[in-house]
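Let me give you the structure first, and then I'll get to my questions.
One protein chain omitted, others in place.
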Amino acid sequence: MASSINGNGFITTTVDELLSWGRRNALWPVTIGLACCAIEMMHAAASRFDVDRLGMIFRASPRQADVLIVAGTVVNKVAPMLKLVWDQMPEPKWCISMGGCASAGGPFPTYATLQGVDRIIPVDVYIPGCPPTPQGLIYGLLELQRKIREKKVTRYEKAFEEFKKELPPEILTGAGV
Amino acid sequence: MNDIIFTGIVIAVKILVVLAVTLGLGAYLTWYERKFAGHLQARLGPTVVGPFGLLQPLADGLKLMTKAPLLPRGIDTKLYYMAIMMALVPAIMLFAVVPFGPSFKILGHEIKPIVANLNIAILYLFAMGSMAAYGTLFAGWASNSKYAFIGSLRKAALIVSYEVVLGFAALSVVLLAGSMNVFDIVDAQIKSGIWYIVYQPISFVLFLFCLLAESGRVPFDIQEAEAELVTGYNVEYGGMKFGIFPLAEWYLNVLALCAIMAVLYFGGWSGPHLFGPFSGFIWFLAKTFGLLFFVLWVHWTLPRYQAKDVVEFAWKYLLPISILNLVGTAFLIYFKG
Amino acid sequence: MPWASEETLNRIKRSFRTVDVYKSPHFARISVENTHDITNVLKHLKDVEDFRYFIDFHVIDFPKEKERFLGQYILVNPYNFERLVVKVWFKSNKLPTAKNIFAGAKWAEREAYDMFGVEFEGHEDVKRMFMWEDYKHFPLRKDFPLGGIPEQRLPSLTELIEGNTLPPSHDYELMHTYVPTIQDIEKTEKSRITKRGQLVLNWGPLHPGTHGTMWFLFDLEGEHIIQTDVILGQLHRGMEKIAENLHYFQFLPYTDRMDYLSAVCSELSYVQSVEKLANIEVPLKAKYIRTMFAELQRINSHLLWLGTGALDLGALTVFLYAFREREKIMDLIEGNAGFRLTSAFLRIGGVHYDLAKGTLEVAKHFVKDFYSKLKEYNGLLTRNRIWLKRTKDVGIITQEDVYQYGLTGPVARGSGISYDMRKIDPYAAYDLVDFDIPVGDVGDVYDRYLVRMEEMYQSAKIVEQCIEALEKMPPNEPYVNKKHPVVIPPKEDVFNDLEDMVKSFRIVVHGENIPKGEIYSSGENPRGELGFYIHSIGKSSPYRLRIRSCSFYNLSVFPKVIEKHTISDAVALLGSIDPVVGETDR
Partner (left out) sequence: MIKLKKLKRNDSLGPVETVLFLDFIKGLSITMKNLVRKPITTQYPKEKITPPRRFRGKHGHFVYDGQEPPSLKAIEGFMSFEKGKSRCVACYMCQTACPMPTLFRIEAIQMPDGTKKVVRFDMNLLNCLFCGLCVDACPVECLTMSDIHEMAVYRRSQAVLHINDMEQIGATNAKAVRELPDRIWRDDKERETLWGKVKWNF
């Protein structure tokens, strides 16, 4: 993917371009806050940095959302539920892991914390910071838009199927993948 | 013979025009509301997608339509899809009895800018209004989710109680006009030169409440109270399947009822002839959108009643008031001739 | 807070021969030799001595001792504000339950079981509090590693999809602790509640209405809740375990992340308890700065409560108006501390920086138009008939509940109990500023709403006074007590002064070696009394650091109050209790 992000060697038809235009300009995140980062996410949605400008409105139901912003520490106990939410979102869907805790366990290398949400959900954009400022979050969202523009639509499930074969079973059973 | 053909053509044209206008308008009302809410909340609302974010509805539509169809487990598929139709169709059919302006002449034929000039327009209005309840009910039942179920039940209770009030509220206007035909109602107001809101302020307020309730606006949006039931009855609907519901309920429904309200209380298209031949239409639209503005303004200001209070409010206060109002009107008319 | 006086202790001693009592300026405890007396002792303390305000119960683990676990109750006499710690050793990991004496002990004992595996005779549902049902270990025991026990390979899926097998970073671990499956979670859920009504509604954990990741099980009869249970631990990160593995100054950033809405207040509570333990004097300027920022933070937190609470009750716009003011306070904190939300601003012995240039002007500007904003919020909500309908006489909490469950903060004050740490034992500069404590009388949601609105007003007044005081001070006043041996000197001194450099080396490498001893000290957070019990054995890191969480105990009354109410009332009640998950779960 790294090469494709550099955006060379792509012939996108106008239809694809149109679709990706629609998709990247109507990214609806799920209203799910886990910890500190959720507050900054709310600030990003509030009046000063108003993500509604970019056409993002927060939907409470995962069925109606496109982006899962994992805002905050994901502990082992909540991981399967989060995975469930991710599975309930219809394709095409993207995942932003906001803040250190969600990305790599952050400052909590403890018995209870999941060391990075990307161990149960494939992540598109990582945002370091503890928590990232609203501007940092919006920058991440813009990065996601860029990614969508450059590599059209991400189809994780397909790519994932191939790797499922090679994965040892305990991973698949691990978080109810 | 060619009369019939002509009428047929005219009706077809009317239907097409109304469909196009309402659906397009419905989509753009989302943009209107987002902008309005934004500025009300010291924000900007959509700005990036297109000039003033004008392309936002297109982007949303594209996105919603191209979402992968994803059916939840354990749903009742037939009802699941029927619910969408049941929500959309009545909302559009409401526009059949909306007169968009005064009648005019083309090649000697008088044309009324209304799809179906019924004599029982008001009754038809109630009918369609209560039809909308089924969409919600089906959605809640079919989607096999507790939130959706509770939401739909709330909505059903709400519709049932507010339909009655709506009926009595509108009837008092019908009494004044002496007809259920929208054209007659407007003409009566134009003749008397006084809008019925002057005679019927109470029934206007009642009608407003019913409008808010029927279209699930704050303070009556109990069926999709986000903090309680995630998004209420449409929680299991994704993609365009979801997109239909707010379009029908929040926008088309509100728009149609606002138009009817303009007819009933604000004398439809009556107004000084400032804009030449089109002034009637322009006045009508102005009034409709004025009312719409007010509805949105209320929506973004007030808190939300809770379910049992809403129903209680309807049966204990609104209904008696509306009946009294109706009886009072009847007496006045009877004695003053 | 004045601790229990000599004569109180002696009276207790006289009525119970077997207890031995101990008193020091910062501590007063009685320890019960015979485990089976504890019930009588607690009954006596509650009924005769009026120690009826249950504050906390926690456990300390001494693997070396012959009885391994030591339980500690912290009680308060709400009439003359005396605090008392009751110590009792478990007998073969068993202790008679206290939940019939203090209802708040119910959850505390469940937590103790979850963390230490100790048992309570007579407590019927000793279940896991934070971890899931069949979790094997007891994390807070001394022999359990901080990082847990890696059991399964759990690679990063992103890396897999990219198809690269190299570790993405130098500290990337492939092995991971056991992540429960959805079945485990369902098992936990089943074990909590036996269905009596029509349907059991899962409210949360990932739900817009449940501030964060709380998980409520509502057993519904129509819209009415006939029984409910709360499943916590969806944000349990093992703060207390972390604290045992870090130096005192290193734990400070973590206190921000506990109650992330009131970072500075949490820091203040922690820092001042450590200062009491190591008796560090704090310069006056630091005191005022601390007070000012704590109060700004209080306004900040209450504003978020207002916004989300109004959002839950459907008033969508108040949320954004509240956040407009929050942004201003965020600017103030960011400009001084360097970070918006988790501002590690305070330091042990003072504050990190002196005030940035222009802070006072900006703060003045903020306070000046904050009053008008408060009027706006009032105009939108206070007299609104819908708001009244939703909040009036909903979720009434009686004074007895407050004592029983150990509720503190606005929740207690809403029920008319004037329990406020800022007055009872003034910690930063609260004895130098003038403010008064609002109390309600009914104890319903509306009262708590009024109390918080009034508190915002009072806090604004405190901020004004602090601004005046700070303006009077000369600019080069010390803002950190760098004379004290365990205080890290400010940065510029480290570069220029060799002694300070050596000192900072020493503290950073070996940690502050706080003398042996124990302390319980608490501060008034926006949510209530946030207390830190620190047990030091003279090492560089605390042997046991117990966080007395206010949200945890405030929430524990929820299942009792919500019965026979509707779901909508549950939203209102939860909003008025205003818990923060980061703190309930630690």
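Per-chain residue numbering starts at 1, and chain names A, B and C are given in the order in which the chains are listed.
Throughout what follows, a contact is a pair of C-beta atoms (placed from the backbone, for glycine too) under 8 Å apart; a residue touches a chain by one contact, two chains touch by 3 or more.
Here the structure is a predicted model, which means the values were calculated and not measured.
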Report summary line: Omitted chain touches shown chains A, B, C
Requested in this report: Among C:Glu361, C:Glu468 or C:Glu563, single out the residue that touches the unshown chain.
Outcome: C:Glu361
Query raised in the report: In the complete assembly, which of C:Lys43, C:Lys190 or C:Arg385 touches the absent chain?
Result: C:Arg385
Report summary line: Of the candidates C:Ala4, C:Val41, C:Ile299 or C:Ala344, the residue in contact with the absent chain is C:Ala344
Requested in this report: Provide the residue numbers of chain C that touch the chain removed from this figure.
Outcome: 156, 158-159, 162, 168-172, 242, 246, 249-254, 317, 321, 324, 327-328, 331-332, 334-339, 342, 344, 352-353, 356-362, 365, 376, 379-380, 383-385, 388, 392, 418, 420, 423-424, 435-442, 446-447, 450-451, 454, 488, 491, 494-496, 498, 501, 504-505, 508-509
Report summary line: chain A residues touching the chain left out here are 1-2, 5, 47-50, 53, 100, 103-107, 109, 116, 118, 124-130, 132-133, 135-136, 138-140, 142-143, 147
Query - Chain not shown, touching residues in chain B - result: 38-44, 47, 297-298, 300-302
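Heads up, the rule we're going with is that only the chains that are shown with their structure count from here on.
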Requested in this report: Round to the nearest whole Å and give the separation of the Cα centres of chain A and chain B.
Outcome: 37
Query raised in the report: How many angstrom between the C-alpha centroids of chain C and chain A?
Result: 31
Query raised in the report: Which chain C residues reach two or more other chains?
Result: 207-208, 320, 324
Report summary line: Where chain B touches two or more other chains at once, the residues are 41-43, 226, 230
Query raised in the report: Inside the complex, what are the residues of chain A that reach chain C?
Result: 1-2, 31-36, 38-40, 42-43, 46-48, 60, 72-73, 75-85, 104, 107-116, 118-123, 130-131, 133, 156, 159-160, 163, 167-168, 170-171, 173-176
Query raised in the report: Which positions of chain A touch chain B when the two form their complex?
Result: 18-19, 21-23, 25-26, 31, 46-47, 50, 52-55, 57, 59-61, 63-64, 66, 88-92
Report summary line: Listed in rising order, the residues of chain B that touch chain A in the complex are 34, 38, 41-49, 53, 55-56, 58-64, 66-70, 72, 226, 230-231, 234-239, 242
